[in-house]
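Missing here: one protein chain of the complex. Every other protein chain is in place.
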């Protein structure tokens, strides 16, 4: 059976390039369309895109002609790496035209009928897709993944929330420069420096995303989870990998060993389904007293850049426990998050039962 | 009248060099003795010391002969930049021999009869000196300044504690490499990285120092202040300046404006006395949404490196308020802290009434 | 007598800010006009400019209203920090209207009747000003300073050229990020990296600037000096200070000691005139085997950022000698270069004899 044809919206930017890189050799997907701004449209991808990742641009896409961001291309899924200035309307156009849009943009994350997804955390929220199609009269639909900092925070919290109930979360982020895209952060602003402010980031982490992600689908929408988050967001001079210092209080206070056990035993649906981009295991706990560290650990695990790495669990004098979380921001926190969402769509039959069966047989072969 | 003769213990190291730099041209003090390890003793300072600060080694000390760390030198005050492996006993020897020891080492900070001082915060703790001399039968005495991260945390809290009572503090530090001395942090460990662990640092910030600094002298000792601190300490790739993300809860919840007012109106004894190294004002509040930043603000204020710079005051969803604090770690957080302690000793008559009068007249001339 | 009124073209950019910073408290000049793009015009400087240097924006200019870049303002000298896209025509307009334009832009550097100046090196080239005014029928005129990398190369070569005749020069630069302005170099491009290419830089250093600077004014124009330069230009992750590895062959081979002597005895006109921004001495030689270094030495000397610092003189196996040169790129290599040119104009009577006399008496008072 042929691979599923996919396109990338905003293919020449930093996140767009990550999509292209991660889709190279993907067992289920093949790129058949690359979309970018008018300025790039009509050029070969190799000419339109200043490739900024290690390794060469994949051979298969070098001569693809970049298209403007309009429906019509021959593909079933489009991954969106569009900036929020343009993502909103373009994604709607594609969804209306029948495409499955897997978006990394923030525009539709908070819409009541759009799933904000981490496949390990809330796969049941996919049910919103049917609601969305009905509401909006679309033949396609939009799914989204959360902000890079939220992703790893919630990935670490999920197994604990299920067992002990998260009540209060204190989080301070130390975020890598790649989180701001390219050219993004000026070297003049960050060399020998820390910037204690990232526009809009604290709002996303405090109010908009964790409570939706850990919320419950009640048949007609998401009942947001009820816990409080305080976030301080900082930019530091690391290339990749957001580090987060977290303190937490639970409904039911566990022991330190019970927390470790919850992380150790964590084997959610995405891992059970053996989605190709799902790391096995989803969470790595590092015992060493000075880990995780961005440079050494951001690519740890079975699928580089997709795992959440945790360390330094210890009692907290104010709340119950504190620990450190690290995750790759442009892989799991951006392109990889959308890609895993698309894999979940396939495995759950949202791209047709044929694909779902194939995925199942291929994976378990 | 002549200047007060002072020496520096551990003069060849990173903090020792800062002492030498800050004492150049000091209005009250002049360096007459430099002490270092056996290996350096007998050499001229210029030959014994690999000068690692911008600008040249001060001319006046280049040819001073470095001595071993033993009492006997012609000076009244010794500043201690010794590592904790050796500081304990050597400082005791000097105090016993009649010197006023102003130490940056941690060894005696937590002794019940040794003042842990920030001149703006707890000058009345100097009363411990008499107790200490009596207890130990010494003709001299030891004073200490707190850890670099504690210093700026407590400097920011003090005006708030006085008015509203600090109850709970959450702090995450992003500390500069110079805090680990020289050679200190390997470049292999910190380039493109953050290390979420600094040995012993969280213990100092949580239990040992803030509560003593904000404690009350009751005639026989310090009654520790009663509040709880949760600290996460991180090393980041900045040269100088520790940045701290802080959330706080008070006994009596103030308004945001009342907090700003408390900082604005802060004019404690050290500033009233116009101690030469006391910044005017002690606390700077920066209104800009992305400040303070280490590179741009660590030298802000009237005495470079001595002020505490605060920004981003805003409500906190969990506690009452949150904000960002920045302070220079090797100036106010180390050598400058000890130096200001020594200036307080002079002004308060602990080095003789003649000096105190002189200080007074000179300052207010 | 009043100070000379000056304006800054392109005042909100990186080099423009350096002009503003260096002009604060200047003994001869006071800023009366700030010019920037249409977007900034009409705003107060404090509102139009994102101040990016350490320390606060000087109080005297905070409320100056930014003007569009057109003649008419009340000042005698304009410093140009304009980008080369717009500098050419605007500078001509100001010169035609009677202003003395001291430009850091490259547009007019290579015009046969425009002096390319380093006051220590070729003050006699100022004679081109009369030629220029005659040629062009202007009441004002343009002077320029060289590119940041050329400035320090030629500053080091000049005393040697005079005595031994420079014949061949090999130079490899390691240039700081601030050389590209703000936002300039993306942090994504330079963290943990070196970029072995800077657009147009090698051409300037090889053919366009050193030979003009060391050329001879023959009454009707500059006879370019006759030597060959090979340049490799690189961007490295340092904030300020261009480091240059240089090998050199002379017409008459000197001894190592003769070279050191030429640098030691160097006391050109700018230093004899005691121009306020001229460092005393102009060249610093550092004997230490691992110096100069950008972080430690870029601000060395009597006027921070204005001296040329040299080290590691040793025989070269291919040419005669090799050594290392360091200079501050945004101070001496940009704003400070133009400022020193303006000071030379004053002292040499190009801004009127009254000012020249005043400068003389003030300086030698």
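Observations on the structure shown:
By letter and in written order, the chains are A, B and C; residue numbering begins at 1 in each of them.
Just so it is clear, contacts are C-beta pairs under 8 Å (C-beta built on N, C-alpha and C of every residue); 3 or more make two chains touch, one makes a residue touch a chain.
This one's a predicted model, so the numbers in the text were calculated from it and none came from an experiment.
When the missing chain is restored to the complex, the residue among B:159, B:196 or B:237 that touches it is B:237.
Only one of C:174, C:262, C:307 or C:334 touches the absent chain when the whole complex is considered: C:174. Screening C:32, C:52, C:86 or C:234 against the full complex identifies C:234 as the residue touching the chain left out. Among C:159, C:292, C:305 or C:333, only C:292 touches the chain that is left out of the view.
Listed residues C:63, C:139 or C:193: the one in touch with the omitted chain is C:193.
Contacts to the hidden chain, counted on subunit B, fall at residues 14, 52, 177-178, 182-192, 237, 239.
Annotation for subunit A: contacts to the undisplayed chain at residues 52-56, 191-192, 295-296, 299-300. Residues of subunit C that touch the chain left out of view are 168, 170, 172, 174, 191-197, 206, 228-230, 232, 234, 236-239, 243, 245, 247, 289-296, 311-312, 316-319, 322, 324.
Methods note: only the chains that are shown with their structure count from here on.
Note: the chain lying farthest from subunit C is A, by mean C-alpha position. Chain closest to the overall centre, judged by the mean of its C-alpha atoms against the mean of all protein C-alpha atoms: B. Averaged C-alpha coordinates give centres for subunit B and subunit C that are 41 Å from one another.
Our note on geometry: subunit A versus subunit B, Cα centroid distance of 44 Å, whole angstroms. Shared contact sites, meaning residues of subunit B that touch two or more other chains, fall at 191-192, 295-296.
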